[in-house]
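Input: one structure, supplied below.
The complex appears here without one of its protein chains, the remainder shown in place.
Each chain carries a letter (A and B) given by its place in the written order, and its residues are counted from 1.
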Amino acid sequence: MSLRGFLEGIQWLFLGYFIVLNSIYLGLAFTALFGLRRYMKGISAAERVYSHLQMPVSLVVPAYNESATIATSIRALLQLRYQHFEVIIVNDGSKDDTLAVMTREFQLQPFPEAYRVQIKTKPVRGVYRSLTHPNLRVIDKENGGGKADATNAGINAARHPIFYCGDADSVLDPHSLEHVVRPFLEDPRTVACGGTVRIINGCVVRGGVLEKVGLPRNPLALVQVVEYLRAFLGGRLGWSAINGMLIVSGAFGVFHRDTVVAAGGFRADVIGEDMEMTVRLHRKLSERGVRYRVAFIPDPVCWTDAPEDLATLAKQRKRWHRGLAESLWENRKLCFAKNSGSAGWLAFPFFVLFELLSPVIEVGGFLVMGTAFAIGMMSGTSFLAFVAAAFALGVMLSTTALLLEELSFHTYPKARHVFALFVVAILENFGYRQVMSVWKLDALYGWLTGRRILWGDMKRKANWQQ
Amino acid sequence: MNSESNAPQRLLIVEDDVHMAYLLGYLAERERFTVETIADGRKAAERIDAGPAVDLVLLDVMLPYTDGFELLARMRANPVWKDVPVIILTSKTREHDAVRALSLGADDYLTKPFSPPELVARIRRRLHRPPEAPQRPTRKKKRTP
Partner (left out) sequence: MDLNTGSDLVVTLAWRSAQVAAIAAALMLATALIVRRYLQWQERLHARVIGNWRPLLTQIAIEEGATPELPKLPARHLPFLMEEWNALHDAVRGESSTRLNDLALRLGFDAAARHLMNSREVGKQILAIRTLGHLRDPTAWKSLQEQLVSVNALVSFYAAAALVQIDAQRAMPGIMLQVAERESWPGEAMARLLVDAGADVAREPIRALMLSLAPAKVPPLLPWLAHVDAVLGSEVATELLKRHGGDDHIVAAALLVLLEPSVLPDLRHYASSADADIRKNLALAIGHLGDLAETELLMQLMGDRVWWVRYRAAQALLKLRGMTAEGIEAVRARLIDPYALDMLKHVRAEESLG
């Protein structure tokens, strides 16, 4: 094959990839748009009918060395606007005085809980119950097995039909539980439900409760605001409309307890255990021919802390991408499986081609064309045309998410917020996304070569606490 | 009607539905009460712990954060609030709530939707005795109307 032919092939591949990728995203965004409009229209009427309906929920929250913030986090959980829920904190063998702080703040009493082991975990040292809050229990277990193992211990103790699992430092919207139980009430076949996660940096939080929404000053966090909007409102909502929600975010997921127990609980040997769980539920349930639904609600239910420095962000993204790779690989049988519906036939191949392998094509495409341009094999205009196409399509996608946000929740109060986000939506295409691709490529390489990922504790900026 | 003193009596409304709260406030102001409205259970609990008692409380059961039962128990356990008359507001399908409220020490209950003249009559009956009278008969469980 001639060099020229090769180059042309690359160009077609690159352009075709971008057009197909963006068309799919755009298609998802429009599916989301219609879903969202229907959702918003029905919401106030639904609220009146459903307002007195409650499905009891267990909140399972693992905590490891969080003595500084644990009391605030628990108070915030206990203040959720919901009548019927229990909070189960799993102290994952913290080395600091997390347990002592909880004991002091909530008057924990050792309790002879008739604890049943349905999912095997590291040994549980004791169960405590709060005297101040009857719906608060603490499971004290030995460390090991990470968040997955701790969550499993919490699930063993959970009493309600559905459970939420999340991080102690995520801030839940006061109405989050009301919203998230609705899919379970409306359709008893629902086995999992995700919700929109937003960035908390720049917001005012007091006592673990969100008081005022704002945008972060830190540019890196600001870009992530747009990124999250795109991922949740554009992508997930669209997928959920066709029951192809392959992945429920780790920061906010609600699961049907018995289904998760039957699937064997969270796996301690993968990196993105929450991601893996949803893919596995899809696989197992479609293998068994069970009719089920994985739902998503567009309401902003959870606010999470975004990394504000490159090193932390890199670590997070590499972990996510590796988690994605593992989740898909471990459940590869879902792909094109019988009865797997849009999850196996659309979402799975899409995630492999356009999420998992995207860094290869993006970085590869830019490299090849950049080299061709540099050595004079490609004219400036052609090169520019490709770069422009890639950027413009990216910008368009980000603006779609902004539009979706405006049509639904308009969380951000001021018009200047929208402008700021729009500017960021343009700018993120110049550098940020490319850096993401490189990190993802690195993670992919690491996964393929079996390199151990550097766990490292994610550096958190905790100044929104208090 | 009630007290002959000139100072207006104080009424606390704990209700999260804005329409209901407005309506109750309007009625109470017509009855020349000084009205205070709180829309959620947590703030109401803070108010009970911190502030001086009022002359009468209208209390919704289904409240965000802390429900009406807990608030009622909190009042009954607080020396300042323990004798303040409390009228519970509850929806028709949850009349068993009313039973529970009465056993927790509520003085009366009303189901939503309610009849305004009836509520006014009940409030008046509760406040027949001047609130500053030194020894008000202790009211524990009261008959249902």
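The rule is short, and it goes like this: a contact is a pair of C-beta atoms (placed from the backbone, for glycine too) under 8 Å apart; a residue touches a chain by one contact, two chains touch by 3 or more.
Just so we're clear, the structure is a prediction, and the values are computed from it rather than from any experiment.
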Shown chains that the omitted chain touches within the full complex: A, B
Residue among A:I24, A:L353, A:L403 or A:L427 touching the omitted chain: A:L403
Per the touch definition above, residue among A:T31, A:N143 or A:S382 touching the missing chain: A:S382
For subunit B, the residues touching the chain missing from this view: 17, 19-20, 22-23, 26-27, 30, 91-93, 112-118
Contact set of subunit A toward the excluded chain (per top definition): 4, 7-8, 11-12, 15, 18-19, 22, 38, 41-42, 44-46, 49-50, 52-53, 109, 111-114, 116, 129, 131, 134, 185-186, 377-379, 381-382, 385-386, 388-389, 391-393, 395-396, 398-400, 402-403, 405-407, 410, 415, 418, 422, 425
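Everything below uses one rule, namely that only the chains that are shown with their structure count from here on.
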Centre distance in Å when subunit A and subunit B are each reduced to the mean of their C-alpha atoms: 45
Parts of subunit B lying in touch with subunit A, wherever the complex brings them together: 42, 62, 64-65, 67, 91
Residues of subunit A that touch subunit B when the two form their complex: 52, 79, 81, 83, 174
